[in-house]
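Removed from the display is one protein chain of the complex; every other protein chain stays in position.
Note that the chains take the letters A and B in the order they are written out, and that residue 1 is the start of every chain.
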Amino acid sequence: MQSKVKKQNAAKRAENKTARWLAAPGLILIGIFTIIPISLALTLGFTNAQLLAPTNPDFTGLNNFKTLLGVSAVTLHAAKQPDGTCAVDENGEIAYEPLRPLTRDNSPRKDLRGKSEVKRIFANAEKCSVLVVVAGDPVFWRSLTNTFFFALIVVPVQAGLALILALLVNQRLRGRNFFRTVYFIPTLSSMVVISMLWRFMYQQDGLFNKSISNFMPGYAPIDWLGNPKTAMPAIVVLSIWQAVGYHMIIWLGGLQTIPAELYEAVRMDGANKWDEFKHVTIPGLRHTFVFILITITIAALGLFVQINVLTQGGPLDSTSTLVFQSFTRGYQRQEIGYGSAISFVFFILVLVIALIQRSMTKRLDT
Amino acid sequence: MKLNIGRFASYFGAIVFTVIFAFPLVFMVMSSLKPDFNLLQDVGTMRSFLPVGPISFDNYVGVYDRIPLLRFIFNSLLVSTITVVLGLFVNSMLGFALARMEFRGKNFVFAVIISTLILPFEVLAIPLLYLMVKAPWISFNGGFHITQGIFNNYQVQILPFIANAVSVFLFMQYFKSLPKELDEAALVDGASWFMIYRKIAMPLAGPAIGTVSVLTFLPMWNSYIWPVMTVQDEEFRPIMIGLQYFYVNFGTAWGQIMAYLTILTIPVVILFLSMQRFFVNSIATTGIKG
Partner (left out) sequence: MKSKWRISLTAAVVAVGLLAPITVSAANAAPVEIPLWTHNGGNKAELADVNLVVKDFNASQSKYKVTVKAFPQINYNDAIVASAAANRLPCIMDTDAPVVPSWVYAGYLSPLTVDKKITNKLQTSVKGSYGGKLYSAGFYDAAIALLARKSTIADAGLRTPTVAKPWTLAEFNDALAKAKASGKFDYALSLGTGWDGEWYPYGFSPLLQSFGGDLIDRKGLKTAEGVLNGTAGVAWGKWFQNIFTSGLAPKKETADQRDNGFITGKIAYQWNGSWAAASAAEKLGDDFIALPPPNLGTKAYIGGGSWQWAVSSSCANKAGANAWLQFALQTKYLTKFADDLFNLPITPDATKASKIFGPGSKYSEFATFSATFALIRPATPAYPVIAKIYETATKDIINGADVQKTLDGAVDQINKNLKDNYYYVKKK
């Protein structure tokens, strides 16, 4: 009995040892080339490091994060005229007192210093006042909402469309290999290339506008990427177009793991196509679903290349994203400390989202 | 009859999607045959999808004339292939250990590997650059020397991308799907864990190897930001950097760009076309399972 335990322990030790040897090369490489840069990127966020500077960076604690995340509000007033209405400027808009003296470095309100206006809310005609929300970095908040808007649309639409495509080319169609390949081609090309091509499609006298005006005479062509309302949706369409083929292949892989006998069994029970889909296909795809959900989410939240090539975050910050901001601030504007602080916040956010998704899908997974 | 309608709808859908996915590429190929001026005039009309106007292969000649095309293609093939091959070993070993063996700290290791997927490469490039410049390297120059800095060579384009969380994950999933009894039987026969990896698991891992190869090759072939930062010599530059050569001062050689993009894309498409059946099946058997 004792020797058996000993033998088992010896086997365990051997297993432990071999496992480490097998894992070592990969772990060392990941450690050096990924974990160290990640740690560096994250720690730089606590300094005022500049990309090209003659001096070493100082540790500045939470300063970058205070600028990045700082939000405050202030009430501005306008003069009330004798007739009870508020004073207006030459454009006919209510002439509130200027905000800027309150946000300068010598402002009496310390919490407003260095902040800029995000939004004006709660205009009160009675008191001639308005509440102004100010933030240390309004572009960050804009980028945050843009990033989430993008992910919220892209994740379900891309996953759904990819599934439709997969179901389509999983049938016995003549030339289905051809179809699969064509759908996958955009994924094979780099996003840089795709973005360059789509710029031509989206321009004011480009293909999309010309096609629409063929069907709708009197349609005023839109500069899709140049209009704050349409730029992000245009990026969404382009992004889904590029990546959907990849996830089609993943779904296809999932579909092919469902045993044919299961379909035959429900067919014997007299099920129609829809029942088949509901009772066999969907349950059979649940593992694939988890994988697709998490990979699309991470990819969508990391939106960068299309923005960098096509819009540079514009017009009016309507396509700026967190990763784009981190890159712009850290590299182009050389404020690598600040850029890293953005990366840090981004990292935490995605981590939290991934963990939430993981725990929500855990039930599906067992 | 009802069935026929269903099939008709399927074909109709498949063809509509074909048009949707192919049109920018048709535009690219057609544009590559046109002079800059005609190319830009045709944008937005059906002409941009047709080989009309003064058609020629001048742009292709122009590409060949402007950049060391074959050198760039060779560099990209070399860098991508080496990365893929080394990655197959390293990642499959790690994936195997995670999937089939017990060792202390396994769950932690797995969590850390997966969390490396969160930050996109763009924000890691600069810290990684600092690291590569400081890193020691052994070079041979009449004798072995230890030099500082891995920079402006092939190594700097390869090393950081060998180990990769996605590949590890795919291998791990695949190895998990193999029956546990295989190991047990082999262990009883006195095989070591390394032998199980080498003689049993890897020979069965064909589909995973296929998937991982394609998924590693593509980003390497398309890599752009990293070579801009780390490669100064033309003799080491990969193919995507060639794209920049077509913007001179404030002029852009559109036709040549389109020709170059076509040259970049066609080989990958052919590669995929020839491996398509294999690739889909391999994803299927890689079994994306939790």
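Convention: a residue touches a chain if its C-beta (ideal position, glycine included) is under 8 Å from a C-beta of that chain, and two chains touch if they have at least 3 such contacts.
Keep in mind that this is a model prediction, so the values were computed, not measured.
Enquirer: One chain isn't shown here. Among B:A14, B:I67, B:I196 or B:I263, which residue touches it?
Expert: Final answer for the missing-chain contact: B:I67.
Enquirer: Spell out the interface residues on chain A facing the chain that's missing from view.
Expert: These residues of chain A touch the chain that is not shown: 48, 50-55, 100, 103, 114, 116-117, 199-200, 203-206, 223, 225-226, 228, 312-317, 328, 331-335.
Enquirer: In terms of residues, what is the contact footprint of the unshown chain on chain B?
Expert: 36-37, 40-41, 43, 66-67, 126, 129-130, 132-133, 136, 141, 143, 145-149, 151-152, 228-230, 232-234, 241, 244-252, 254
Note that only the chains that are shown with their structure count from here on.
Enquirer: Taking the mean of the CA coordinates per chain, how far is chain A from chain B in Å?
Expert: So the centroids are 22 Å from each other.
Enquirer: How about chain A: which of its residues touch chain B in the complex?
Expert: 11-12, 14-16, 18-23, 25-27, 29-30, 32-38, 40-41, 44, 51, 165, 168-169, 171, 173, 176-177, 179-194, 196-198, 200-201, 203, 205-207, 209-210, 241, 245, 249-250, 252-257, 287-288, 290-292, 298, 302, 304, 323, 326-327, 330-331, 336, 339-340, 343, 346-347, 350-351, 354, 361, 364-366
Enquirer: Looking at the complex, which residues from chain B come into contact with chain A?
Expert: Interface residues on chain B, with respect to chain A: 7, 10-11, 13-14, 17-18, 20-25, 27-28, 43-45, 48, 89-91, 93-94, 96-98, 101-104, 106, 109, 112-113, 115-120, 122-124, 126-128, 130-131, 159-163, 165, 168, 187, 192-194, 197, 218, 221-222, 224, 240, 243, 257, 261, 264-265, 268-269, 272-273, 276-277, 279-290.
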